[in-house]
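After the structure tokens below, expect a handful of questions from me.
All protein chains but one are shown at their positions in the complex.
Now for chain A:
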Amino acid sequence: MWDYVLERRELIAFQAFQHVSLVVQCVLLGTVIALALAVLVYRSPAATALANGVSAVGLTIPAFALLGILLAPFGFGITPAVIAVTFYAALPVLRNAVVGLAGVDRSLVESARGIGMSRSAVLFRVELPLAWPVVLAGIRISTQMVMGIAAIAAYVLGPGLGGLIFSGLSRLGGANALNSTLVGTIAIVLLALVLDLLLVLAGRLTTPRGIRV
């Protein structure tokens, strides 16, 4: 297997880069969308319940099924891959952001209003910073989950390490088929660990000392 990796190191490195790049961009996009949705819903109990329902049900949709559905309007390529990965990335962040925002002590919000902060100042200076650790936990879950889902995106000819896995699986028994699948899988697991470490680091840097646990 080592020879296999050495022989194709450029291709593997390129696919790994594409994979991570897809995941990072989709998680970023998903986070922005999820935060915007959470801010819209968290003050209304009914909307909060709806959002929680959507994120719970959404996570049960099989990735293959979603990709299949997206093929019809978008065809093969990068678009359905990005849409599907972003969709899954947004769900855990949405759930955590709603929980985090709802968990901010009401008396602090009142205190902020009481000293003359505007609605948006309260959101950006008090509520989001206080909810941030919970949101970040959601981003970590998202990233881990989406690393795997991005591999499945190779099914619609999306970019990334999924290509190695699928090409191996499609010619199992053939030369280097197992190597190809194994290398793809192991690379994803390793990259997921690295990303998680980076997120933990980002968490340390972006969480104020006053609320670090």
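Convention: a contact is a pair of C-beta atoms (placed from the backbone, for glycine too) under 8 Å apart; a residue touches a chain by one contact, two chains touch by 3 or more; residues count from 1.
The rule is simple: contacts and distances are computed from a predicted model.
One subunit of the complex is not drawn; among "ABC-type quaternary amine transporter", "Alpha-D-ribose 1-methylphosphonate 5-phosphate C-P lyase", "DNA ligase (ATP)" or "Pyridine nucleotide-disulfide oxidoreductase", its UniProt record names it "ABC-type quaternary amine transporter". Interface note: of A:L37, A:V126 or A:L195, the residue touching the hidden chain in the full complex is A:V126.
Summary of contacts with the chain left out: across A:V32, A:L108, A:L172 or A:I186, the touching residue is A:L108. Seen from chain A, the chain kept out of the figure touches residues 107-108, 110-118, 121, 125-126, 129-130, 208-211.
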